[in-house]
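Omission of a single protein chain aside, the complex is shown with its protein chains in their original locations.
Moving on, here comes chain A:
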Amino acid sequence: MGESLVCDICGKLATVHLTQIINNQIQKVDLCEECAQQKGVTDPEGFSLADFMAKNIEATAGPDAVAGSSLVCPSCGCTPRDFKRTGRLGCPECYEAFDSLIKPMLKNMHRGDHHTGKVPHELLHRVGLRKAINRLQDQLAHAVEQEKYEDAARYRDELDQLKSQSQPEPPAR
């Protein structure tokens, strides 16, 4: 007699057992008839376990991950419950807010957990420069407020130099 498995989503008796090899690791999910139907598992063509895992945090991060969580994204207000319901995050910052939930999921979903592909160098340079300029402007304002004019002059020179680097490019024809 094999031991009976329970559904990873609702805890009822599981009758659908799925195995896929992702990233050379065997991934298994056990589901009851109803949850399997609902999640589209019975469609042999459209279904992929990775998609499924994205939408079912419990299956990867444990059943308490959503229920016991008080996490909320400070930027957009999205919660793990919203993520579970839709399978989508609220905004780019959610990745940082839900890091502890998403990290374990990525290993099951992808070939690795860090990016090795294309890097938008121009973008990173531009954004980095903008942040540096904002920081210097704050420092400059602060120095003026404190009447530290020598510091202020230094910040102003640095600021001028950074600004000259970030000339907006000529508009496209």
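In the analysis below, a contact is a pair of C-beta atoms (placed from the backbone, for glycine too) under 8 Å apart; a residue touches a chain by one contact, two chains touch by 3 or more; residues count from 1.
Methods note: contacts and distances are computed from a predicted model.
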Q: From the list "ABC transporter permease", "Protein-export membrane protein SecF", "Extracellular solute-binding protein" or "Protein arginine kinase", give the UniProt name belonging to the chain omitted from this structure.
A: "Protein arginine kinase"
Q | Touching residue (missing chain; options A:C35, A:L71 or A:M105) | A | A:M105
**Q.** Residue of A:L5, A:C76 or A:I133 in touch with the missing chain, whole complex considered
**A.** A:C76
Q.
Take the complete complex as the reference. Which residues in chain A touch the chain that isn't displayed?
A. 20-23, 40, 43-46, 48, 50-51, 54, 75-76, 78, 82, 86-93, 95, 102, 105-106, 109-120, 122-124, 126-127, 169, 172
